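What follows is part of the complex, with its chains left where they were.
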Amino acid sequence: MRLLLVNANTTAAITEACAAAARQVAAPGTEILSATARFGPAVIANRAENAIAAHAVLDLLAERAEACDAVLLAVSFDTGLAAARELLRVPVVGMTGAACLFACALGGRFGLISFSTAAMYRELIEGYGLGTRLAGIALIDATPAEVSAEPERVAAKVSDAARRLAESGAESAILAGAAFAALGRRLADDAPIPLVDGIAAGVKLAEALVALGLARPTAAAPAVPRPSLGLSPPLAALLARTPAGR
Amino acid sequence: MRLLLVNANTTAAITEACAAAARQVAAPGTEILSATARFGPAVIANRAENAIAAHAVLDLLAERAEACDAVLLAVSFDTGLAAARELLRVPVVGMTGAACLFACALGGRFGLISFSTAAMYRELIEGYGLGTRLAGIALIDATPAEVSAEPERVAAKVSDAARRLAESGAESAILAGAAFAALGRRLADDAPIPLVDGIAAGVKLAEALVALGLARPTAAAPAVPRPSLGLSPPLAALLARTPAGR
């Protein structure tokens, strides 16, 4: 299967890092394609940037999704997820949403570890209807850039955050941030609870959905193509044949 | 005060109709400015179109919001609301969100009447944390265009929907759709419960927030301007000085 990994940020280096992490966990038959948003924030860090990036995600998908079997949104806010699902027949997964589902599959409540923007993560998880499964959010005092520069120091902070979450009842923890993928197994060995990396989770969830044949039934296109203005031709064409929601 | 009414759709006729409705209820000192999305769907009708339109809303606001005291999103999905609030210091209200709040102020649970897309309205209201106040959603078998063509027939359908909602416990009902503004008082006289029109609600909520001085404190701009790519210059400039979320 061909899995299109889409970075909603416009920073190509993040895309490369995510794609590399994805390839490490992909099944033999899974080919990882990747794409970087062509407009929008370099790194999404607030709700406004997130909204803009959602458009960029759809814009990319309109051009690139045709040729793939599933899509992974490689951005910890799962930017544009519900919108992309409405546009495409193939499965679309978000890295944090995927991590939440696997965390649920481990049992009990889960925590989330990130660098900042706790409010956005809480809203995301509550939007998934999983608010009662969330044991807490622990922010670590570090930046994504420091993960590769000082992996030991960051790994120690993550372990510490995991310990605090475990004490408040979390039975697993989600790593919300593409940067964490680089720490890999270094983290797992130290943590008192399983740590779920979003990129890895997203790849496996996409593979599973494809294997299960869970594409959406093809809905009838609208009688009159839906009109739009000023969008890239592929996106305008895709919107034109996407029916209204129910 | 200057209230900027923003239509997230690219159909200027809707903007004009909304602005006219807004002017009818605006207080003497309120000047209604209006703006129409410069790109995106003609009329938003699914989550994908809604996501694209959110970018268009922010794009407009970056250029136009400076000169106004408050913003009203004249679109029944409150497209881009949370994102716009993060970007601007002045109050930003959505027409359906405003209607929900006034419906809450009338007491008890409320219903929602619309043409279609019940799922999107349910998600919107649950996202506001008001799920337990929602008594039900009643869709009427008509199109927005028919409101002006056959006002009597549509008004009768709305009355009927209001009656059904009242029977299932609603003590008021929100009219979700800019088209309803045209029916005006015709509806109120027949309905067994108060009907809350979103445009009128939005104007009054914006006026109240301005009168209360409830602008957000000005946050410190980020030390390094936040970078972005391929956006309109005003939007890029606004993002550059908007701090990361918490």
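Letters A and B name the chains as they come in the text, with residue numbers starting at 1 for each one.
Please note the rule applied: a contact is a pair of C-beta atoms (placed from the backbone, for glycine too) under 8 Å apart; a residue touches a chain by one contact, two chains touch by 3 or more.
From a predicted model like this one, the values you see are computed outputs, not experimental measurements.
Chemist: Which copy number describes the whole complex, given 2 displayed chains of the same sequence?
Modeler: 6
Following the convention adopted for this analysis, only the chains that are shown with their structure count from here on.
Chemist: Using the average of all C-alpha atoms in each chain as its centre, how far is it in Å between chain A and chain B?
Modeler: The mean C-alpha positions of chain A and chain B differ by 29 Å.
Chemist: State the interface residues of chain A toward chain B in the complex, per the touch definition above.
Modeler: Chain A reaches chain B through residues 10, 37-42, 45-52, 54-55, 58, 80, 82-87, 116-120, 123, 127, 226-231, 235, 239, 242-246.
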